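Left out: one protein chain. Kept in place: all the others.
On to chain A.
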Amino acid sequence: MGEEVKKIMHVVRRPPHGTIYPYEGLEMVLIMAAYDQEISMAFIGDGLFCLLKDQDTTKLEIKGFMKTLGVLEDYDVEQIYVDSKSMAERGLTPDDFCIAVEVLEPDEMGQKMAEQDCIIPQ
């Protein structure tokens, strides 16, 4: 493997528990984070709901992933972007989220995406 570091962005677009996509997406992020690449995550649309505080999946009998979101920082996944328009449309603010995020305007998000070597929709 060369020295080159690739920029890989995972884009979470779906709400947290209706499908397995965000959950398995997060599993993929954590594995990739171990490979010393530049990993980022972008939350857009209903994907923002994955970040909400105080999710309780007990009654769904589904293993939640809030704790896993918390370890992203330990894996050096610190570029967590949230789309401002999606946030406003859903009446959310960064205080509603369980991890620290960077809010980007849609054009800034587009710019971030354009900088990536690889974008993986989750």
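Keep in mind that, in the parts below, a residue touches a chain if its C-beta (ideal position, glycine included) is under 8 Å from a C-beta of that chain, and two chains touch if they have at least 3 such contacts; residues count from 1.
By our rule, contacts and distances are computed from a predicted model.
Missing from the rendering is one chain, named in UniProt as "Sulfurtransferase TusD" (options: "ATP-grasp domain-containing protein", "Sulfurtransferase TusD", "PadR family transcriptional regulator" or "Phosphate transporter").
Per the touch definition above, the residue from A:V12, A:M32, A:L51 or A:M109 contacting the chain not shown is A:M32.
When the missing chain is restored to the complex, the residue among A:I20, A:V71 or A:A100 that touches it is A:I20.
Interface residues of chain A facing the missing partner chain: 1, 4, 6, 8, 20-21, 24, 27-28, 31-32, 34-35, 37, 118-121.
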